[in-house]
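Omission of a single protein chain aside, the complex is shown with its protein chains in their original locations.
In this document, chain identifiers A, B and C correspond to the written order of the chains, with residue numbering beginning at 1 in each.
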Amino acid sequence: MLKAGIIGATGYTGIELVKLLRGHPAAEIGWLTSESYAGQRLSDVFPAPWDDPLLPLEAAPLEAADVVFLCLPHAASMPAVAAVRAAGVKAIDLSADFRLHDASVYQRWYNHPQSQPALLAESVYGLPELHRTEIAAASLVANPGCYATSVILGLWPLAHAGWLTGTVIADSKSGVSGAGRKPSLTTSFVEANENLSPYNIGYAHRHIAEMEQELHAAKDTEQAAGWHLVFSPHLLPVNRGILSTMYVSLPDGVDEAAVRGTYDAAFTGEPFVHVLPAGRLATLQHAVNTNRCAIGLTFVPGQSTLIVTSAIDNLLKGASGQAVQNMNVMFGLDETSGLPQ
Amino acid sequence: MLKAGIIGATGYTGIELVKLLRGHPAAEIGWLTSESYAGQRLSDVFPAPWDDPLLPLEAAPLEAADVVFLCLPHAASMPAVAAVRAAGVKAIDLSADFRLHDASVYQRWYNHPQSQPALLAESVYGLPELHRTEIAAASLVANPGCYATSVILGLWPLAHAGWLTGTVIADSKSGVSGAGRKPSLTTSFVEANENLSPYNIGYAHRHIAEMEQELHAAKDTEQAAGWHLVFSPHLLPVNRGILSTMYVSLPDGVDEAAVRGTYDAAFTGEPFVHVLPAGRLATLQHAVNTNRCAIGLTFVPGQSTLIVTSAIDNLLKGASGQAVQNMNVMFGLDETSGLPQ
Amino acid sequence: MLKAGIIGATGYTGIELVKLLRGHPAAEIGWLTSESYAGQRLSDVFPAPWDDPLLPLEAAPLEAADVVFLCLPHAASMPAVAAVRAAGVKAIDLSADFRLHDASVYQRWYNHPQSQPALLAESVYGLPELHRTEIAAASLVANPGCYATSVILGLWPLAHAGWLTGTVIADSKSGVSGAGRKPSLTTSFVEANENLSPYNIGYAHRHIAEMEQELHAAKDTEQAAGWHLVFSPHLLPVNRGILSTMYVSLPDGVDEAAVRGTYDAAFTGEPFVHVLPAGRLATLQHAVNTNRCAIGLTFVPGQSTLIVTSAIDNLLKGASGQAVQNMNVMFGLDETSGLPQ
Partner (left out) sequence: MLKAGIIGATGYTGIELVKLLRGHPAAEIGWLTSESYAGQRLSDVFPAPWDDPLLPLEAAPLEAADVVFLCLPHAASMPAVAAVRAAGVKAIDLSADFRLHDASVYQRWYNHPQSQPALLAESVYGLPELHRTEIAAASLVANPGCYATSVILGLWPLAHAGWLTGTVIADSKSGVSGAGRKPSLTTSFVEANENLSPYNIGYAHRHIAEMEQELHAAKDTEQAAGWHLVFSPHLLPVNRGILSTMYVSLPDGVDEAAVRGTYDAAFTGEPFVHVLPAGRLATLQHAVNTNRCAIGLTFVPGQSTLIVTSAIDNLLKGASGQAVQNMNVMFGLDETSGLPQ
């Protein structure tokens, strides 16, 4: 059995990792840390009969783990990843700290310097559908952002084919767990329930950086300048799930058969990508409580507009499920082990 | 006191009208009809201590009313409106039957002939912000659709200025009451809750017809062909409210100040349109349980993209509230009477 | 027009008062205070186009108001009420500070001394159905607690008849707005949604003190010792509303007709109490968004058990609506003015 450590186990992604690892046939929890609840037990902060102690980060026996998952805020994750790697342990970082290959892009979007350039050089962007081979060889995987996962998977076949042009719009809606477990007025029940709130719309949300990085790299030849992204997140009154409704203007001559062909080519055989048949749209319920990304393709009659609907569970394929998928790839396990299909 | 009859009083728009009229200082309920519950009392089908009898439509004393609200399905409303008008009573029709001036457009979208061309000729599209003068003189007002209200109010200043071009995208999300009170699997609690479902996306939803009619007519000169609409509704797990997030590519030379100027020109003094200050986005909670339409304007930096967020309560400004607003205009009352601001 | 000041206007009860007073035909808002948002405007903290300035409490022109509503936490309200009364202005206090006639009971439940005994002596418990005459003459009204309103109204006719015996159980469920607007983990969307949490069950919640005070006083002769209350609140995933399901063991010889008779005697003519006909149960939807208390009476066949279901909107009849009802009584207005029926 692989022994896994989790740093930051009492946020929503940490708790989700605990649940997944407890049901995993080839991995188990080694130790857990929590900044807020160090000294207590997991059952004190989460309604389950699991008595794992919560350690302060300093007390975590890093080297006793085969793999460490890090669920820390950005910037805070850099030194912790460095410590894990210094202990010779493989790391899967759920923060944004090692997702962006270009440190200046990280600086621009996160307003913080990238202090671990050597680790950045070895890190792999952990979207298995795009980077499976590199992930299998990696010691440090940067787990993608939740919105980014839904948008990148939904658009990648088009980007790869060179069919993104002009303004590409992603209108995304996320469940409240995406905002983390720390209480705030915005995520209070009475404020979020019976409401729908756009926020950071246009070109302001940090996940844009990784969307651009991955989609620009999708095609060999340089064509990045040919399109630009507008991304509009909305806070949705559900616990979990992201639906991205994306609007793309197809180039002349690219028809429905061609588009479906490129999605099939990209995703056939992928265990966690479900391209829906014609006439079906992705909904949250296609994805919630599973590690799947469901993708629907709608062609607007008489227009060149393609609408891509892409749904994931933000805590599974958008975070902890994808992290376990990466672990499975890194350790040569069945990629679907321990993951709800 | 004006006496109002309501035909179809036991659906969500009918019940909302009952509530509004019971609190109206200058109008009162004359009689109610219900197809499903005729012979019962309102308190039998709705949890309130209101014992109004529910008549079959045939038994309604049409001429005893000063105004009749019709809350019937499309096609069913045509003969009922004809009967009301034949009795010499003013009618406010909440169905789609008299919204579209061109009978062939109605035929195309609703797959049903327009059997009352004479009444169609006298009907007025009941969006007071656009047609207040005609409404004041009208005997038959066609109350707009809920999605249509949010999209038309959100885009009208741009249409009027001639600034709509290319593909205009309206990504709309509606609460479940918009689907009516008749039980269906889609609108069942377990199916809709913790879910978000796009439906009829692209160019398929019937409200597109009235959006195009009103926005094409917004400018004197012919420029309708210059843009086309993509409209994507989503079923949202809330009881009430519509948020439309709209993406517009502004023409060269049209800047933020110009856009804000045209919205101010269009809506200053409007009691029920609330153009939000810069930096604010419309959310459902700006509008729910009020008759307001809240509009936010977001300019994407470095791009020509304008994002308009427009929120209404689908049962108030999107249906029954707007119907009462129309009644107030038709009878020379204070336009805000009896309406939650 | 009466001028009303609101102290603590930016919590849920304060905002609800603003909404009610803006629609009131005989009262208007004079000034608003807010500790957290002093210096801002109401539209900065609440999604409505209302630009009222938010004053610090020290800056409130107390004497410019005819009536002041206080929406402060317990203990904090005592000196503020004293200041209002010292300015010669009538006060309606929504905190618990003046609800309990016996200062030692207040001390026991709230763990804080009653520092205003003279004001306590003049205060009236503001449940109009029980104390209308005293309220009409009062200068200081202590507005009841939300749970207390639902339980007291539901049980008062039985208490008055002397029919409460043994253990009386109130199993109550409240919407999340009852916990106030201050963010906490318990009231976060993800924690409260898709959940139901009992808390402080048995004999631990502070509202028990006022329930006992009012129900013990309901009968002239001493019989208080004859029964005791078990009260179990639950946090319910809705924005607003309280449903109390209460279990009473009827004395021998008290039958359904007698019980219905005593409820009719108590509440016939009450504008805001709705005793449901036989076979109907109170639900949240009987009460939410109204100032009503709906009461259902269910007799268990073959047993002496009576189940009383009692529903209110915790922000209306359970707080701000009742406060306006009290204002109406205090100033000789129509008791229903400005209140949703």
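To be clear about the criterion, a contact is a pair of C-beta atoms (placed from the backbone, for glycine too) under 8 Å apart; a residue touches a chain by one contact, two chains touch by 3 or more.
All values reported here derive from a predicted model rather than from experimental measurement.
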Per the whole complex, from B:S177, B:Q213, B:T283 or B:T309 the residue touching the absent chain is B:S177
Give the residue, chosen from C:A136, C:A217 or C:L281, that touches the chain omitted from the document.
C:L281
Who touches the missing chain here, C:S43, C:S139, C:N195 or C:T336?
C:N195
Which of C:G88, C:G269 or C:G302 contacts the chain that the document leaves out:
C:G302
In the full complex, subunit C touches the hidden chain through residues 167, 169, 171, 173, 191, 193-199, 201-203, 228, 230, 232, 234, 236-241, 243, 245, 247, 249, 281-285, 288, 296, 298-303, 305, 307, 309
Could you please point out the subunit B residues that touch the chain left off the display?
12, 175-177, 181, 183-185, 187-194, 237-239
Taking the full complex into account, what residues of subunit A touch the chain not shown?
22-23, 25, 47-49, 194, 274, 283, 285-286, 289-290, 292, 294, 340-341
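The rule is simple: only the chains that are shown with their structure count from here on.
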Report same or different for the subunit A and subunit C interface, where same means the shared residue numbers exceed half of all residue numbers found there.
same
With chain centres taken as the means of their Cα atoms, state the distance from subunit B to subunit C in Å.
37
Whole-Å distance, subunit A centre to subunit C centre, using C-alpha means?
46
Going by the contact rule already set, what residues in subunit B reach two or more other chains?
194, 283, 285
